[in-house]
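Omission of a single protein chain aside, the complex is shown with its protein chains in their original locations.
So that you can tell them apart, the chains are marked A, B and C in the order they are listed, and the count of residues begins at 1 in each.
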Amino acid sequence: MVGGGQGAFIGAVHRIAARLDDRYELVAGALSSDPARAHDSAAALHIAPDRGYADFAEMAVREAARPDGIEVVAIVTPNHLHAAPALAFLAAGIDVICDKPLTHGMADAIAVEQAVARSGVVFGLTHNYTGYPMVRQAREMVAGGALGDIRVVQVEYPQDWLATPLETTGQKQAVWRTDPAQSGAGGSIGDIGTHAFNLAEFVTLLEVETLVADLAMFGEGRVLDDNAHMLLRFAGGARGMLWCSQVAPGNNNGLRLRVYGTKGGIAWEQEHPNSLQFAPVGEPPRSLTRAGPGALPAAAHATRIPAGHPEGYLEGFAQLYTDLAEQVLARRSGRAPDPSSLLAPGIREGMRGMRFIAAAVVSSRAGGVWTALDGAGGSG
Amino acid sequence: MVGGGQGAFIGAVHRIAARLDDRYELVAGALSSDPARAHDSAAALHIAPDRGYADFAEMAVREAARPDGIEVVAIVTPNHLHAAPALAFLAAGIDVICDKPLTHGMADAIAVEQAVARSGVVFGLTHNYTGYPMVRQAREMVAGGALGDIRVVQVEYPQDWLATPLETTGQKQAVWRTDPAQSGAGGSIGDIGTHAFNLAEFVTLLEVETLVADLAMFGEGRVLDDNAHMLLRFAGGARGMLWCSQVAPGNNNGLRLRVYGTKGGIAWEQEHPNSLQFAPVGEPPRSLTRAGPGALPAAAHATRIPAGHPEGYLEGFAQLYTDLAEQVLARRSGRAPDPSSLLAPGIREGMRGMRFIAAAVVSSRAGGVWTALDGAGGSG
Amino acid sequence: MVGGGQGAFIGAVHRIAARLDDRYELVAGALSSDPARAHDSAAALHIAPDRGYADFAEMAVREAARPDGIEVVAIVTPNHLHAAPALAFLAAGIDVICDKPLTHGMADAIAVEQAVARSGVVFGLTHNYTGYPMVRQAREMVAGGALGDIRVVQVEYPQDWLATPLETTGQKQAVWRTDPAQSGAGGSIGDIGTHAFNLAEFVTLLEVETLVADLAMFGEGRVLDDNAHMLLRFAGGARGMLWCSQVAPGNNNGLRLRVYGTKGGIAWEQEHPNSLQFAPVGEPPRSLTRAGPGALPAAAHATRIPAGHPEGYLEGFAQLYTDLAEQVLARRSGRAPDPSSLLAPGIREGMRGMRFIAAAVVSSRAGGVWTALDGAGGSG
Partner (left out) sequence: MVGGGQGAFIGAVHRIAARLDDRYELVAGALSSDPARAHDSAAALHIAPDRGYADFAEMAVREAARPDGIEVVAIVTPNHLHAAPALAFLAAGIDVICDKPLTHGMADAIAVEQAVARSGVVFGLTHNYTGYPMVRQAREMVAGGALGDIRVVQVEYPQDWLATPLETTGQKQAVWRTDPAQSGAGGSIGDIGTHAFNLAEFVTLLEVETLVADLAMFGEGRVLDDNAHMLLRFAGGARGMLWCSQVAPGNNNGLRLRVYGTKGGIAWEQEHPNSLQFAPVGEPPRSLTRAGPGALPAAAHATRIPAGHPEGYLEGFAQLYTDLAEQVLARRSGRAPDPSSLLAPGIREGMRGMRFIAAAVVSSRAGGVWTALDGAGGSG
């Protein structure tokens, strides 16, 4: 693991996610760039002293050289520190699991994309909401035609934690997420908008072609967006809206997707992830439940316990780790991975997210004009 | 009543709404332009034979001349038949209650606006959702500062009844609503988008200054929008989104408003109108109930029965009728009306709706560009 | 109307309910036993001076003698004043609509039952929740076998308005409902328990045979139950529970019914009356909506407006009035009434409710023993 030392949030989540299905063991880490903190963090996690590094580059080289070296590394640093370790471990031939968004800026993203292509190793990106069983159910339903042709896509991700100027209190999560030097050009759009965008593309199997974005910085003194409104046009004619916000009181992590087609509509909410509402045209709407009647294999694949016993965020996150474990094992043993495991997001989804951020920023700076994702920079 | 003959939908709603609080008696009508149907419809409603007219112009003149003539007329015809009767009754000095949108086009709207100003009579427009107690509660909370400065406004009105090409079956409601000759330049935006727009302005006490609209005609052969996505910018800096749709399976009349300010957020849904969610920053969200703890006078004013006994659409609609009855009585007796009654929408709200439709059409035809409501035509 | 003078609650509800579907006109009343209040109340309701009575007995005699006398009377007094006016109007051959419970005690109830049988007129009892469209839908589904054989019935009606000693403040509704002289032997069980009981029998088409009741008087100094817990056994083997309470903070009028059979289960809540949850065994649960897909004729019969526009308590109440209007007209014209209208509760339901109250009181006083409804007193 790179990052995730004492006081970090997402590092602990990655560790639980890796542990939950018993497919990973944490044996080495560059948990902090501060040597003392790296040492203490490693000790607290029962990492052997010689495998607690203060420098991820050293870690990549040494672990690659060990016969019992790590098989896969998780990068859980702030955004501006994704690219360098990713490139280091890719260069060392070590599979990578990286937090989102892919990188701090487009140039770095392209570098990582090319390195992944060169290396041939597994590269997973933790758009963790795609690990929820009912999200996979939704995708499988769309793929199977249950919704007909998609017309309308409504996705939103409201939060409220930055409704007050939390970053001025020194709260660590708020500080780096409102700092362009660490976060990149996107504030809310990078932190949560990319999740919403990824979810919409994941479920609909459609790509956003163009968008109009209206980014706002409501918090006094903020230079990154804390609220974003967008209109979306998808390949094939579907249209949509995306809203993300960090200043919407009463919302914690209100990620919500609604998709409407010629044959039916679906709705899903992250805060109540174990069910999926499905309304076939002309029939009563029904509530599909993880592991309940009507659950498809894609949902069953991502399920641990019976319907009615809620699984949550950590289980969804764990699903990506479990799917990536299968990919890693398959690669290392030279066999094809279980197709279900390929739903875990990777470099392609990382690049899509980067283009989304870039297009949104370009559109908004131009006063809110339609902007193509492909023209927003980058090669991929 | 003008319109609302046998087979009509909204006419019957207006009649129940007028009756519910016992402030109106139906004594005359031009219920249909077809004489036989007008006659039969009048008879069915116990209207005296000599007061069942086939021609609204004749009705206006004759009723104005009777000592026991009507005090107020309700116009419940399709959109293209609002202006002419409105002008006729205004000219006759009779108070008018008109269904929305105000008229079929902007020129007519301005004519009505000017006639209202000239006549000095009461002109009510049935944006009926403003009659719901918790909508009034929301407005009063905003006015009282409970939300602080408004930042974000999310409003939507999805339906699904046109997900299939219902108009090709001859269904009357679908036929006229998809026909620009009867509906005007707006499809879903005129029929339901104006309600959403009105609700947002009513509750926030803010005016939309500019918008970007992306109108879609998903139904094969449709020439009016059946889905619309918009970004909104309000005077004072708030930003918002508006979505209306007639092709979103699983939604009946999903009008929903969320408003977020510096001090709190609120959420309200038309299909569950008796409660209002209120989340003060830093406190647990609470559920305010019509007639329950925390209900403000504006809600109490619009309430008939105790909390927990749901009031619905007809009661909200009736509230406008009741408020307009007070306005009419006050005007006729030369006194000031109860201030609470002035919340009923009127010509100003009608003109705002017309500008909204015009701006949305202009924006969308131009490919989705920011368009000012004031520049969208009209004087008011 | 008898009762319902100024300051009363349920009288105003009855008047709106009668008016809503335009089947009644209020032309006479004994609105109060206090002559001045009777006079003022009548005037306020536009009742002609000579038809505003202070004495219901006089009203019954005089109205029966008038050629334009009332066709039907509504009795909306407190419980102890149901029997005498009912008997008076029945004796005069005038159809009666009576609030619930039927009477103050069993002896009176039997007298009314016999008078109804003798008179042959229409006798309606306003167990108003049976007027909700989705309650009728539920009954029709049970009757049609959609649930298979009924096994379990869970019904509850929690309120919170007597959580504090409201009656000591002089609040009129609280005073008479906590006074056995006015309410009878049942407190919460008479006021709301009878509604829950009636709803359960109405929907399941089954009769409760025996029950165990545990009545509690939590409010200091109360002599009537403000909370009741019961186990129920139905004819045919179904078993159930009934809970009613006036001391459950957070509940307004939380009447809720769940019925489970061999083929499926249903759930309905009064505070969200426009939908009915239906779970067929082995299939995803679905949400049926008044006027939506899957709505049966019994629901359509009781529906005024499209799905998604909520109807509420007043509309449900109005449905009983409308159904009873049909019964009255049919009786007076010597024809058979529309079968749908016969779902309105009458004397049979009134007697069932009285037996329910009696059995619950007997059971609880005996320490909570199984008690048969048939043995709880009465002839029917």
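Everything that follows uses one rule, which is that a contact is a pair of C-beta atoms (placed from the backbone, for glycine too) under 8 Å apart; a residue touches a chain by one contact, two chains touch by 3 or more.
Bear in mind the structure is a predicted one, so any value in this text is a computation, not a measurement.
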Would you mind listing the shown chains in contact with the chain that isn't displayed? A, B, C
Out of C:20, C:38 or C:247, only one touches the absent chain, namely C:247
By the document's definition of touch, the residue of A:66, A:118, A:172 or A:272 touching the omitted chain is A:272
Omitted-chain contact residue, chosen from C:143, C:216 or C:372: C:216
On chain A, the omitted chain is touched by residues 9, 12-13, 15-16, 19-22, 159, 251-254, 270-274, 289, 292, 304-315
Just the residue numbers, please: which parts of chain C touch the chain that's not shown? 151-152, 154, 156, 160, 163-164, 212, 214, 216, 218, 227, 229-231, 233, 239-241, 243, 245, 247-251, 258, 260-267, 277-282, 285, 367-370
Even though one chain is hidden, which residues of chain B still touch it in the full complex? 278, 282-289, 292-294
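We adopt the following convention: only the chains that are shown with their structure count from here on.
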So the chain most remote from chain B by C-alpha centre is A
Suppose each chain is reduced to the average of its Cα coordinates; what separation in Å results between chain A and chain B? 42
Mind checking the centre-to-centre distance between chain A and chain C? Centres are C-alpha means, answer in whole Å. 55
The positions of chain A in contact with two or more other chains are 278, 282, 285
